[in-house]
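Removed from the display is one protein chain of the complex; every other protein chain stays in position.
Our next item is subunit A:
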Amino acid sequence: MRTFRYERSSSVSGAVALLAEAPHGAFLGGGTNLVDLMKLGVAQPDLLVDVRRLVSDRVEELPGGGVRIGAGTPNSECAAHPLVRQRYPMVSQALLSGASGQLRNLATTAGNLLQRTRCPYFQDITTACNKREPGTGCSAIEGHHRDLAILGTSPECVATHPSDLAVALAALDATVRTHGPGGERVISMTELHRLPGPEPQRDTVLQHGELITAIDLPPAPFATRSHFRKVRDRASYAFALVAVAAAIDLADGVVRDVRIALGGVAHKPWRAYRAEELLRGGPADEERFRQAAEAELADARPMPGNAFKVPLARNTLVATLLDLAGGPR
């Protein structure tokens, strides 16, 4: 591991200023992904600004029925918090379906969103990877890409974003509060992460030195009927092949409103706007669910090794919606 300077600050603006002066520095939260990437030589920050104890580690109620999750809240505490479990069950489910008990205790909420892809080539510094070293090429397209993306890929990168939490938050139209060198701003969860395009090295729209301070969940009464379903190679402790986060508002067998996002299929949480549009106002039955899923996946461009993800995503989405529609009215 390359050595680095370690700093803390007594204020958010102080931490932001420290990093703004260090173009190769990084914020340190729980470190569960960053420290690993430093061991692998994938990340080589020359400065770590430790913000774990600087940002809020609390979950609190917002006026109007929303919930604010402090960026430093451990994944385990966020998942267990009554406000999250009761109002947004799929957020708890998403957190609990990721990593392990030990990792969830160490990992922070903001860090979860900012973890890097687990594409095997990104993590292996002996291989070409446009995300790790722009311009070197993508080893995955012609290589092992079974776990990688089917939607929104580019000729430069087919990585997936690994966070389950981000998928549930994107479905819920959560917002991310940040404090950067240019001041504070609020970013929609659906806009936080990017598609790779020609710049796969940029996972998010955050600028260097921009710190996530909190995640806001908007009031969403029908999110009490929500579910996060993750399909993976093992029953536990594995990244998603495909994941679905969905919340549905039903009345007399008709879909009044619905929120859907897919995980494990793209460089960002894939909000299924097209499927949502098709479902709204329609019957809550299998045929319509299937039509919506197929419409959402119509633009999928799988590679030979991950073509199975297209029917898997379709079937997982249909099954999740059927489960939700069959729940207590």
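Assume contacts are C-beta pairs under 8 Å (C-beta built on N, C-alpha and C of every residue); 3 or more make two chains touch, one makes a residue touch a chain; residues count from 1.
Keep in mind that, in the parts below, contacts and distances are computed from a predicted model.
Asker: Quick one: the chain not pictured, UniProt calls it what, "Probable DNA metabolism protein", "ABC-type quaternary amine transporter", "PEGA domain-containing protein" or "2Fe-2S iron-sulfur cluster binding domain-containing protein"?
Answerer: Its UniProt record gives the name "2Fe-2S iron-sulfur cluster binding domain-containing protein".
Asker: Of A:P23, A:G65, A:G101 or A:G182, which sits in contact with the chain we cannot see?
Answerer: A:G101
Asker: For the chain not shown, which residue from A:M1, A:I125 or A:V186 touches it across the whole complex?
Answerer: A:M1
Asker: Please pick, from A:R116, A:R132, A:H145 or A:H227, the residue that touches the omitted chain in the full complex.
Answerer: The one listed residue touching the chain not shown is A:H227.
Asker: List the residues of subunit A that touch the chain left out of this view.
Answerer: 1, 3-6, 28, 30-32, 35-36, 38-40, 48, 50, 52, 74, 76, 79-80, 85-86, 88-89, 92-93, 96-97, 99-103, 105-106, 224-227, 235-237, 320, 323-324, 327-329
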